[in-house]
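Of the protein chains in this complex, all but one are displayed in their positions.
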Amino acid sequence: MRNVYVPVPAKIIDIKIETRDVKTYRLVFEYDGFRDDFSFSAGQFVEFSVPAVGESTFCIASAPDDKGYIECSVKKVGKVTEAIHMLEIDNMVGIRGPYGNCFPIEDMKDKDVIFVGGGIGLAPLRSLIRQVLSGRENFKKITIIYGARSVQDLVYKVELEEWQKRADIKTVLTVDPGGETADWKGRIGFIPSVLEEVSPSGTNSIVITCGPPIMIKFVLLTLDKLGFAPEQILTTLEMKMKCGVGQCGRCNVGNIYVCKDGPVFTYSQIKEFIEEIN
Amino acid sequence: MVIKKIKTTAKDLLTDGSVSLIIGYGINGLGDVTPVFIKDPDDVEKLVWNDQCYYNLIRYLSDRDFIEQNNGSIGIIIKGCDQKSLKVLLSESQVNRDKIKVIGVTCKGLMDSDGNVLAKCEACDVVYPDKDFCDVIIGEEVKKKEKEKDFSDIDEIDSMDLPDRKKFWNNYFERCLRCYACRNICPLCYCKECIMDQHNPLWVLPSASVGGNRLFHIVRAYHLTGRCVDCGECERVCPIGMPLRKINRKIIKVVKERFDFESGKDQEQKSPLTRYRENDSEDFII
Partner (left out) sequence: MDMLILNKNELIDNIKSLFKDYEIVGPSQLDGKLYFRPVKSMDEVVWDFVNPVNNIKDFFFPPSQVLYELRQDRIKAFEPDTKKKRIILFARSCDTRALNLLDKLFIGNYKDTSYTARRETTTIIGLSCLEPADRCFCISLGGGPFATKGMDVSISPVRKDKFLLHILTDKGKDIIAEQGTRPEREELSLTEALKQKAEEAIKRKINIPSDFFEKFDSDYWKGVSQACIKCGICTYLCPACHCFDIIDEGYFRIRCWDTCSSDTFTKMAAGEDHRKQKYKKYRQRIYHKFQYYKENFGEIACVGCGRCTTYCPVKMDIVEIVNNS
């Protein structure tokens, strides 16, 4: 019986600098068996350990179809993330997972899918977007609305360009007023107002949104105005987590554990949460 | 009767609007004394006064959560030992004297559950709180006894060999649960973010290891140097019975010897380690 707290070693094989405080790490598991067996679904997360520093929760940003490696995007905010940012290629880290529930991709088939992301919030969405795009024919209209504080803060710039080039999805990029550069070709405005301009239809569609709490708050108001019901809105929640398996009690809200019963929830489920969490 | 006067004083203060809240002693479902917070003048019946009124209620005046929830004037019932910690808080500008009404009560000594007088009460020199400091005094006036502080138990430990002393203290540091009851019950431990809760950088490990526990207690004692008034609450609440007063009193003894200073006597005087004067004997901060 494997001890669920002991991580599996993984090596960093690539580091991409996305913005001034976000880096994406590509990790390969050391043991062949584990590398081939590791499979996950979009929305799940891993616990990332840095030796002698600590452990932190990150959603898997690579696609489930990317075999052999996983990618995590890390924003520098505290002790562990600072230490991660100092790691180099070939450094070893520990990974536990995958934990949590996943996006219900089956429920999205034959529907319009709208992604609304802000800042680092695109990380969990990226996994799902890539999974959806690899089976493009199963979905109706796909819209990606993504924005950040400034052009500098946009993540996955390479992917954003690819998505913009595709004719079968609508990609709308925006930066906050004041965050544009001289050659910025996208929109300028806060995400909720851009969402209102794009005005996707609420009929037979599903919205997946992820970003800073203030953005989510106004996006939800806008979606309500556009006619989306709470069951049609999905998001991933961020909470302080330690064990990742529903035992330590940190992420416990009401009778759910965000690590075990989430982190993906519909807005109607979140409304039922007894406590108000951001 | 003391309790009758306490109730009438509390009721008057609430009714005439001088205070919006009274902090005093009440009874819980088991019949034990517990702190009570009274807003309604009719609730003053909940107040009690007996030899089990252990709590240093001043603790709530420096508690951030409490201050946030209650920003009106507060009436507080204090014993002589509590008064000392209030004076320290005033010297550190943590309490606005105009926003509190101090109700001092004469205390003849607290008893533990076996009927023995508490050790700190046997050494008490403030049975009767200061008349010119409190807004109201209840109880008979008792002449102040200038007692020589008895540090014989500290001397006993000081005379132990180092290995014996280590064994004595490790017996407790091994069993300390790091519940932080001692820190949280202390009126003078009011840091917004305690050094023990900081994770970046991590100064002391949060887990209950001997080394970590030892460091926590020593750091806490040092942060109370020249401030601790030996109200004894920390030792009372410790679930493993650690003699915490000994640690703090050792430092109280040294401060008295080196700086001729006793905390809690004068609310204008700060601890010698937290104040600067032109004629300080050292020419630098250490």
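To keep things simple, chains are lettered A and B as they appear, and every chain counts its residues starting from 1.
Definition applied: a residue touches a chain if its C-beta (ideal position, glycine included) is under 8 Å from a C-beta of that chain, and two chains touch if they have at least 3 such contacts.
Predicted model, so just to flag it, every value in this text is computed and none were measured.
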Quiz item: Hey, which of B:A119, B:M160 or B:C179 is the one touching the hidden chain?
Solution: B:C179
Quiz prompt | Omitted-chain contact residue, chosen from B:Q69, B:N170 or B:T274 | solution = B:Q69
Exercise. Could you please point out the chain A residues that touch the chain left off the display?
Key: 1-9, 49, 51-56, 77-81, 91-92, 94, 213, 238-240, 242-243, 245-250, 252, 254-255, 260, 274-278
Self-check item: On chain B, residues whose C-beta touches the chain left out of the figure
Solution: 28-37, 55, 59-60, 63, 65-66, 68-69, 171, 177-181, 183-185, 193-194, 197, 199, 205-209, 233, 236-237, 239-241
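We take it that only the chains that are shown with their structure count from here on.
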Self-check item: Distance between chain centroids, defined by C-alpha means - chain A, chain B (Å)
Solution: 49
Quiz prompt | Residues on chain B engaged by chain A in the complex (per definition of touch) | solution = 199-202
Self-check item: Residues of chain A defined as touching chain B within the complex
Solution: 78-79, 82
